[in-house]
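Yeah, one chain of the complex is gone here, protein chain that is, but the others are all in their spots.
Going in written order, the chains are labelled A and B, and every chain counts its residues from 1.
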Amino acid sequence: MAHHGHEPVPGAAAESVSAGYELADIPSLRPIWIFVIGIFGLLIFAYLVGVVLVTIPGTQVRDTSQAVDVNSPQAPPGPRIEADPNVDGERIVREATERLESYGWVNQRQGIAHVPIERAMQLLLDQGVRPFEE
Amino acid sequence: MAQPSRMWIGSRVARMAWLPLCLLLVACHVDMYDQPRYKPNQTSAFFSDQRAMRPPVENTVAMGSFDPDSPLLTGKVNGELATELPMELTAELLEHGRTRYNAYCAPCHGLTGDGNGVIAYRGPLQVPSLHQDRLRTVAIGYFFDVITNGINRMYSYAARIPPEDRWAVAAYVRALQLSQYADVNDLTAEERQQLGAQ
Partner (left out) sequence: MSAQIFPRNANAIVWVSTIGLVALIGGIVAAMVGLYLSPWYTDVGVPKAQPVPFSHKHHVDQLKIDCRYCHATVERAAHAGYPSTDTCMSCHSQVWTNSPLLQPVRDSYRTGDPILWRRIYDLPGFVYFNHSVHVAKGIGCSSCHGRIDQQHLAAKAQPLFMGWCLGCHRNPEDNVRPRDEVFNMAFDPLSLPLEERVRLVEAYQIPTDGRLTNCYVCHR
């Protein structure tokens, strides 16, 4: 609405007209406070919605293993040989470690044993790295 | 017009209105982030193979990396495989060799050297055991040679394992062999008892 300052607005108070500007303030500050509170309320609400969206399990950006699996056409195919490759890898490493930490017979008749690797390293320090004798 | 002094202040403030525009400039400096130099492993638009790290010209020999008479670099003494280490055999050397072996060899040869590493277990890659009579009676220089030059289907590890470390691995392989082939007579009475109990 274009407002022409030269024409007195109908209903303007005479004092204001004579003073050259509006003397009366708006009747109440209430609508302004409602507006302010409303805007900040909306901000906080939007923030809370965002927090809820981000924290719902499964939508975390950091969880890349999922993101890739689901979205990426480039995701490498799973292992194809065993049912549970993790278990196998762990079993192999565990069994080998146990073997390297224990005593046992390799050939009892010839007096050949397996010993923990720490012990073998000690023995090797004594006997040196030359080839074993037949 | 009515109040010239107030007008003047107002226009002064108005003239500052461009200042917030400076904010736009803040994000525009990348010259120090991406400096006109190459970093390792970067790609280059200049060279045809796109490598910024230039490989040395073929047949280049780095200083100190070649000496046909050095047992340390060749694993040989007078043309024969070395039977001793070119350095002192210490507990630290063996411990160091252990970390190298577990990182570079164990995926295929297994932590114990029995040829049943995780890779060997899974795939078509047949890996021999290090606990064979032939390998137990071979000179230590042989292991150095296999790591340096590879053998048949096994690739060379020379690019990744420096010569000193290769000797450490070789010594540790011997310790592994010993751990699976110890003579009972070398053990203490206590250990023998432990064995006898089984």
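What we mean here is this: contacts are C-beta pairs under 8 Å (C-beta built on N, C-alpha and C of every residue); 3 or more make two chains touch, one makes a residue touch a chain.
Just so you know, these numbers come straight off a predicted model, no measurement behind them.
Q: Going by the contact rule already stated, which one of B:72, B:125 or B:138 would touch the omitted chain in the full complex?
A: B:125
Q: Which positions on chain A touch the chain that was left off?
A: Missing-chain contacts on chain A: residues 3, 5-9, 12, 16-22, 24-26, 31-32, 35-36, 39-40, 43, 61-65, 67-69, 72, 74-77, 79, 85-86, 89, 92-93.
Q: Please give every residue of chain B in contact with the chain that is not shown.
A: Within chain B, the residues touching the omitted chain are 32-35, 37, 39-43, 49-51, 99, 102-104, 106-108, 118-119, 122-125, 153-155, 159-162.
To be clear about the criterion, only the chains that are shown with their structure count from here on.
Q: Measuring from the mean C-alpha position of chain A to the mean C-alpha position of chain B, what distance in angstrom results?
A: The answer is 30 Å.
Q: In the complex, go through chain A and note every residue touching chain B.
A: Residues in contact with chain B: 79, 81-82, 85, 88-89, 92-93, 96-97, 99-100, 103-106, 111-117, 119-121, 123-125, 127-134.
Q: Could you please specify the touching residues of chain B with respect to chain A in the complex?
A: Answer in residue numbers: 83-85, 89-91, 94-95, 98, 110-112, 114, 116-118, 121-123, 133, 136-140, 170-172, 174-187, 191, 194-195, 198.
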